[in-house]
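All protein chains but one are shown at their positions in the complex.
We just call them A, B, C, D and E in the order they show up, numbering each chain from 1.
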Amino acid sequence: MQNTFSSAERAEVLTQALPYIRKYNGKVVVIKYGGNAMINEQLKLQVMEDIVLLWLIGVRVVLVHGGGPEISGMMDRLGMKPEFVDGLRVTDGETVDIVQMVLAGKINKTLVNLLEKKGGQAIGISGMDGRLIEAKIKDERLGFVGEITEIHIQPVLDLLEKGYIPVISTLGCDEEGNTYNINGDTAAARIAGALGAERMILLTDIAGILRDRNDPSTLIPAITPEDAENLSKEGIISGGMIPKVECCLEAIRSGVGNVVIMDGRVPHAILTELLTDEGAGTMIVGTGEQHGH
Amino acid sequence: MQNTFSSAERAEVLTQALPYIRKYNGKVVVIKYGGNAMINEQLKLQVMEDIVLLWLIGVRVVLVHGGGPEISGMMDRLGMKPEFVDGLRVTDGETVDIVQMVLAGKINKTLVNLLEKKGGQAIGISGMDGRLIEAKIKDERLGFVGEITEIHIQPVLDLLEKGYIPVISTLGCDEEGNTYNINGDTAAARIAGALGAERMILLTDIAGILRDRNDPSTLIPAITPEDAENLSKEGIISGGMIPKVECCLEAIRSGVGNVVIMDGRVPHAILTELLTDEGAGTMIVGTGEQHGH
Amino acid sequence: MQNTFSSAERAEVLTQALPYIRKYNGKVVVIKYGGNAMINEQLKLQVMEDIVLLWLIGVRVVLVHGGGPEISGMMDRLGMKPEFVDGLRVTDGETVDIVQMVLAGKINKTLVNLLEKKGGQAIGISGMDGRLIEAKIKDERLGFVGEITEIHIQPVLDLLEKGYIPVISTLGCDEEGNTYNINGDTAAARIAGALGAERMILLTDIAGILRDRNDPSTLIPAITPEDAENLSKEGIISGGMIPKVECCLEAIRSGVGNVVIMDGRVPHAILTELLTDEGAGTMIVGTGEQHGH
Amino acid sequence: MQNTFSSAERAEVLTQALPYIRKYNGKVVVIKYGGNAMINEQLKLQVMEDIVLLWLIGVRVVLVHGGGPEISGMMDRLGMKPEFVDGLRVTDGETVDIVQMVLAGKINKTLVNLLEKKGGQAIGISGMDGRLIEAKIKDERLGFVGEITEIHIQPVLDLLEKGYIPVISTLGCDEEGNTYNINGDTAAARIAGALGAERMILLTDIAGILRDRNDPSTLIPAITPEDAENLSKEGIISGGMIPKVECCLEAIRSGVGNVVIMDGRVPHAILTELLTDEGAGTMIVGTGEQHGH
Amino acid sequence: MQNTFSSAERAEVLTQALPYIRKYNGKVVVIKYGGNAMINEQLKLQVMEDIVLLWLIGVRVVLVHGGGPEISGMMDRLGMKPEFVDGLRVTDGETVDIVQMVLAGKINKTLVNLLEKKGGQAIGISGMDGRLIEAKIKDERLGFVGEITEIHIQPVLDLLEKGYIPVISTLGCDEEGNTYNINGDTAAARIAGALGAERMILLTDIAGILRDRNDPSTLIPAITPEDAENLSKEGIISGGMIPKVECCLEAIRSGVGNVVIMDGRVPHAILTELLTDEGAGTMIVGTGEQHGH
Partner (left out) sequence: MQNTFSSAERAEVLTQALPYIRKYNGKVVVIKYGGNAMINEQLKLQVMEDIVLLWLIGVRVVLVHGGGPEISGMMDRLGMKPEFVDGLRVTDGETVDIVQMVLAGKINKTLVNLLEKKGGQAIGISGMDGRLIEAKIKDERLGFVGEITEIHIQPVLDLLEKGYIPVISTLGCDEEGNTYNINGDTAAARIAGALGAERMILLTDIAGILRDRNDPSTLIPAITPEDAENLSKEGIISGGMIPKVECCLEAIRSGVGNVVIMDGRVPHAILTELLTDEGAGTMIVGTGEQHGH
């Protein structure tokens, strides 16, 4: 497809993006990236490209990442078997060590490296740096699965002020020096709330909220928090979507403008959502302005 | 043509602009806009759109404007006859009053208004504000046609620091309180030099330097200052192009990276030049990096 | 009169100004200058001299100007006939163009030039620059006569912070890119209010509020807002003084300390008012301290 | 004399001071005040008034003071006899204690108090505060008479930056914790040099350099450093004037613009010198602009 | 005792101080030093050493001093007899002159000199500098004994911001230019309150509040404001301790964290109190955290 646009066409596309660029200039956008959406290397590079573009046009992007599949992969290689209780990974001392290594060592630095390669300036931290995410044990049975007790947002503000793209591994810490595995969506929502972000984007591997989960054409483009409640009662929001939507509502309650759940595997989905009048995925509408929906 | 791009295509165009956006981020670009290129209202709006886009993606744009045709029009309406000596307008006391009114009152504020309408933040000043352009009489026969004696660049720096697009009318002042009509290309070159601009763009009504002035296909895309000298000797640079090229060389001698002479009547010529790998017009190559040529 | 003071006398005068200098140091004073008070060149120079003196001793002066007589003069020269409805000039598209040229081009830049000549540092802007004055049509019959819908005071604050004397032409703008003719007294009052000015001075061509308009000795030196209401009922405030006083009251309601209506044709009236224990004109007393009255 | 000026006259005097105010705005002026010029309470108040006026109009004034007569007075009361060697006071340990008390305790704080009373903001320090004046013994026979080894100008810069009038007692310190009596003129010259002052003024009890010391009409209004040398050879600069002139030359060598020796007992001599076109006393002309001479 | 510690022991002591250093880092601590605790030169040096250490480890120390014994000594030497009414020194005009000289000249500058000698950066001011302490006559019979009417804390904040240790003589001023003798404990309490200090330390010549004033072993380590009231009723707080405790309560009411009354004659009592888990003297417990008690 490359190189088939005339320069007039290019200019037209750029100027049509003008109102959106103006809208997000100087605003904070938190992007949660993780799970299966992060596996394809080509897609990952495109997501990083989109983030660098946003950063260059003046959006203050914060990237929060998870890394379930890679953690499982490493445990596999080490002959450790992940256990799950109620869908949450049991995290004993040895496991949390692996989680820390994979998230803060492998994934975080690889994302930083890709952002830098694409021309961004990024610094990767974890919830332990500057005590960003303080946590405690959520459920004794789950080991070092953490419940967030406090967000110290200052390190993220410091990095934004200095012009970097903060890349955050969702690990937690406590005063004893323990490390916790923190749910990535929850952490992103709390961080977005603490930053008063204009928008939070959850990049997942589903298209958004579907009326019929087998039919992509039933995507619901936008809902209010009230709608969300009704859709839950009706069973349309169900399964793994329930905690995701709960995070979105939490973010909106703490002041985030809008939240969008979208498919991170669609090429340049972030740019489409933010810089064109088409939308992508499902938006939970808070106090922020909508567009593309 | 509008609306015929898919969002994937849009995203692709945007990401292909990434390296250029990165390159100009935070750099100063001085755009000289005037003459017949400024007459068409539709084109004027597109030029302003381009400038706002550059400003939003972090380019520090300075717009310098002239306004010959509108000055002549107003003098006409007032029954005043412009006189010219050696191709330079004779500017008596009454005429300089009209020049001041049309440049600083009509054109400057109209450009500011269009930039604001497109989402920019602009402040329009003249060479009298903050004594930006100090001048003296160039030739007694020409009256208040000014030769620049000093550029006080501080007001422009102050407006850039505060985040505005400075829009500059090329009037000069002196300690006696006189007003001078200043050649727009010269003023732009001196201002670009004082700012250490990355690039100066002269938007005119010709395509650039042509080997054969009747054949647009003979456009010379890029020349060095040495080439310019040779082309002048050969008579290829001739007529009204001579002082234009002289201004460009002056700008490059005072530290401007590159200068481009291009046709302001081509839609979105500025964006094409700065944000794609095609070029436009003729570039006089200084110490700055080239591209699109 | 010049040169007849001994240096001891000069020193005495200067030291007697000490408490007043102390009082206004760092304070914002908005001066509205316009109409017939602005015609005499000699007087105009003295007013500029006073303003530069205030600026040098640390007062943050903002100069708002009108220009009715010069606008009429230019329309005359162009063979256009001003129409008036209810004492307000009807402003069609062509007329507002002339208003813009004369105010922002001729008068604004001439005032800037005089201030600079006297040693000040001034930048002249209009209500279009930085969208300072947003307006809408006030009355369809009057054309582009604007009613202020919002004051964006940031550009004025930016210029003050950078140490300039802002000189403001009272033009308005809207999102469509229209230009409006704005009443100068009203604009000054709104700007003074937005700045929380210590004092607003209306330089007009009358001595102030007179009990008997034919007898200057009946000048009322100071009134409260309540007095103003009573004087209006009694018919002592009448004619063209009514909207002026209304502006003053509006300014006081929005937080301006005091407002003074005085005769701009009295030499150095501003200095007399601000730096001596004599007053000039009529003060409408708000929450600010009075003196010289 | 008070109250005999009309407001027009007052305004005229103020505006005639305009060019001088402009000239000294933001500049550093060091005033050395001491000796018999400081005895009369009425005069002292006028000098403080002049200083506050300069400070209010934007001059960055630094006041350096001595206090010979008061030191002698206190020693007298305590039954101590001052001894002199070569015209320099011998300063034993007990004496330097008295010097410290009188200079830093009595005179410094009284001057601060008067400046504050007149509306200034002053902070009084000594050469010990922030180690401003480091000194060593000059001559064993003289005891704690100090020779300046280094000026740490930072504390004075800090006070100026914070907007205060620094008032400085000329005491010195060393690393052992000793206190030294420092010649006031010398300290003022060194401090003025370290500040790159525009002007230093020595307020003394003589009119300046006189060709015939018994005839005030023989005052020499201005000399160059070369003239000073010749006048010394001719014996016209003699006695106590020799070290004073030496200090002035030292100040000019270290970058002070001009130095003026004048009679501090003439009312408002400082204002006359700085803000009118008359001069006062004798100016030693350095690289600074002269006026009033 | 010196040099008998191994480097391991030294390191251990330093690291045990860690939590206390962390606690006071960046906090304001006001130390009142005066009376008999200030007489011994060796002890005085140790107190200054402690203050410089605190300053170096990031505590923002403010030193407030009195000087009763030295004032009496100087009056003695001058043959003046101190008079007392109700335990307060009668201060006529001549006496207040002596107080000013001794406090601001002798003691203040000597303390500054010692702090500098130990490596600190100090600037000594009085309540007259920057009008820090405004006062009025407290009781006509006592002459210039001042009651504080207002604290202008800005000069102290300015010195702290610039990194100096402010050393304050407790003199007061008024708008007439009078000087007042101010009770040192009261001044310290008011200054600590205005600064929102973490802690105020009164260094006196008693061990603290004793149940039996003849038995040091009956020292009460910590009391609440309520306890203080009861102990006063019981007569355990009596005599000179009554106004001291009253000052402490005043400080706590105006927001100081804790106040400690301790014996300034115990070597390094300040360090023991602040940097170890032993306490010293009696703490009046406010909202601040306690330790060492």
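A few points about this structure:
In this text, a contact is a pair of C-beta atoms (placed from the backbone, for glycine too) under 8 Å apart; a residue touches a chain by one contact, two chains touch by 3 or more.
The structure presented is a predicted model; accordingly, all values stated were derived computationally and were not measured.
Among the chains on display, the ones the left-out chain touches in the entire complex are A, E.
Note that of A:102, A:222, A:259 or A:283, the residue touching the chain absent from this view is A:102.
From the set E:7, E:42 or E:217, the residue in touch with the chain omitted from the display is E:7, counting the whole complex. As for the chain not pictured, it touches chain E at residues 1-2, 5, 7-19, 21-22, 25, 46, 49-50, 52-53, 56-58, 118-119, 267-268, 271-272, 275-276, 278, 280.
Touching residues on chain A toward the chain that is not drawn are 74, 77-78, 97, 100-106, 108-110, 112-114, 116-117, 121-126, 128-131, 155, 158, 162, 164, 171, 173, 175-177, 179.
Note that in this section only the chains that are shown with their structure count from here on.
Under the touch definition stated at the top, chain D and chain E share no contacting partner at all.
Counting the residue numbers used at the interface between chain A and chain B, over half appear in both copies, so the two copies meet with largely the same residues. Taking each chain's centre as the mean of its C-alpha atoms, chain A lies 67 Å from chain D.
Chain centres here are Cα averages; for chain A and chain E they lie 55 Å apart. None of the residues of chain C touches two or more other chains. In terms of inter-chain touching, the protein chains here are arranged end to end in an open line. Contacting chain pairs (ordered by label): A-B, B-C, C-D, D-E.
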